[in-house]
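Got a structure for you, written out below as structure tokens; questions coming shortly.
Here the complex is missing one protein chain, while the rest keep their positions.
Labels A and B are assigned to the chains in the order they are written; within every chain, residues are numbered from 1.
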Amino acid sequence: MVAISLEHVTYRYPLGTGDALDDISFHIGQGEVYALIGGNGSGKTTVCNIIRGFIPQFYKGTLTGSVMVNDKPVSEYDDAELTQIVGYSFQNPFTQMSGVKDNVREEIGYALENLGLPREDIGRRVDAMIELLDLQEMADQNPLELSGGQRQRVAIAAVLVTDPQIVILDEPTSQLDPQSTEDIFNIIKLLKNQGKTIVLVEHKIDLVAEYCDYALLLEEGRVAMGGPIRDVLTDPKVMDHGGQLPQVARFFIDRNTKLGLCDPIPLTVQEAVEFKTGRGN
Amino acid sequence: MKRGLRYDFSLLALLLIPVGVSVNVVGYQLSSILKFPIFIDQIGTLFVSMIGGPWVGMVTGLMGNVINGMLNPVAFPYALVAMATGFVAGILSRWKWYTNIVGAVAACVVISVFAAIVKALVTLVVFGGVTGAGSDLITAAFLVAGTSLIKSVFSTSIFTSIASTAVDVAVSWIILRKLPDRFLVKFNYGMPYVRKSRIAS
Partner (left out) sequence: MNSAIGRLYPSSKFCFVLLAIIVSIFTPGHWLQYAMFPFFLFLSFCSGTGMKFFKAFISSIAMIVVVIFLVQVFIVRYPDSQPIWGFIYLSQNGLEKSLGITSKIVASASAIMWYFQVTTPKDMVYAMERANWPKKATFVVMSTIQMVPQVMNQAKTIMDAQKSRGIETEGGVWIRLKTFVPMLGPLIFSLIQQTEEHALALQSRAFLSSAKKTSLYRLDKHAIDWGIQVLCLILFIAFLVWRIF
């Protein structure tokens, strides 16, 4: 089943002089982890905003083409309904706190309060999120006094608490240290195992290679490349379109051009190790 | 364009209210750091009224005084002054008075007059004419010169109001004119302040 589909989507911001997105088409199947990659200003966040309906509802401007979530046009959803289907965690951790809560537990439960769930259910689901994102030690702290990385994790918990089928994560790890980054990717894996569809904007390409199923490379508002993660991230052309290749893949591509050794090209450290031991045998 | 209360209180406009109140507080602090003889404590209210309209401006004025009133209840009755300031300033934005300097100066005068009348009424009715503020000295001077209490309070109110409103409007207007277009277009009352050259292109 197709969870998200964009067909010939073109968008221009109000007062904009050019198209922010130009004829974008792709679809994401249910349960897939889909990476949006590309340089700064290539349109990744704009695509996220279109999927969530913030474009055109909030940003205005002119949007053409068709945007469907669960086979229904996004414009036909009412906002509360879409909130429950599509969870969206933003890039900037400082603006994501509600601003009306003085402890992390209530901050995480805010969406459920707005949806009118009974207190007991909220408590249970908040506790589960605190467990999942390992937030125990900050549960009673004021969210406005946390560091950027801590807020980012609280924000992700606050979005996942509504149990959305589709989760958009816009650079969730940009404020995090390597250990917390790894933790977030483990949560992504867990969500994938639960059958959730994930749209991930991420610069840490090695982790993208390891955890994502598909990648879409954007360049100046156009689709430069797209497809299964292995096809995209082992193709040297990625570099010509403002993208990056995983270190492992780059290493083997460099060797390949000289020696013409391996196919398929290893993508992750794990695969590289397997390749090496495999050849040793 | 339909301009109901629901239209004015969009989610974005709602978020302007705490911003306006915070700016009021910071403006007030700044005016005491810079040792101004008058209180510059409505910059946020004015600014919010300009891009959020009369109702959002009025609530910003109210909230500012409620926050102050929690510490010092004298601020509660004066909420009416801040509300009048926000409301009138917002109406003038609806009439697009802030698109040029002449309109902005005229707005200054109109807002001052309304604020002064409400302030004088509150001072007279609730406090009998004096409130322990520095401006009481002006009122006392009028009284000593033989002016009646009501006239003295109104005159003091006009003087102080014009001075502080002039600074409030000037500062918020300059900042409004510097606000990037991409922000202005999202606010219900921001469209008239978008640079014309950009619309044409």
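As a convention for this text, contacts are C-beta pairs under 8 Å (C-beta built on N, C-alpha and C of every residue); 3 or more make two chains touch, one makes a residue touch a chain.
Quick caveat, the model's predicted, so the values are computed rather than measured.
Asks: Touching the left-out chain: which of A:110, A:185, A:211 or A:252?
Replies: Candidates A:110, A:185, A:211 or A:252; residue touching the omitted chain: A:110.
Asks: Which residue among A:30, A:70, A:92 or A:141 touches the omitted chain?
Replies: Candidates A:30, A:70, A:92 or A:141; residue touching the omitted chain: A:92.
Asks: Considering the whole complex, not just the chains shown, which residues of chain B touch the missing one?
Replies: Within chain B, the residues that touch the unshown chain are 9, 11-12, 14-19, 21-23, 25-27, 29-30, 33-36, 40, 43, 47, 59, 63, 66-67, 69-74, 76, 126-132, 136, 139-140, 143-144, 146, 149, 167, 171, 174-175, 178-179, 183, 186.
Asks: Can you list, in ascending order, the chain A residues touching the missing chain?
Replies: Residues of chain A in touch with the missing chain: 49, 52, 54, 58, 79-80, 83-84, 87-90, 92, 94-100, 102, 105-106, 109-119, 122-123, 126, 144, 155, 158-159, 162.
Heads up, the rule we're going with is that only the chains that are shown with their structure count from here on.
Asks: Mind pulling up the chain B residues that touch chain A in the complex?
Replies: By the definition above, chain B touches chain A via 18, 181-182, 185-186, 194, 198-199, 201.
Asks: State the interface residues of chain A toward chain B in the complex, per the touch definition above.
Replies: 13-15, 17, 58-60, 99
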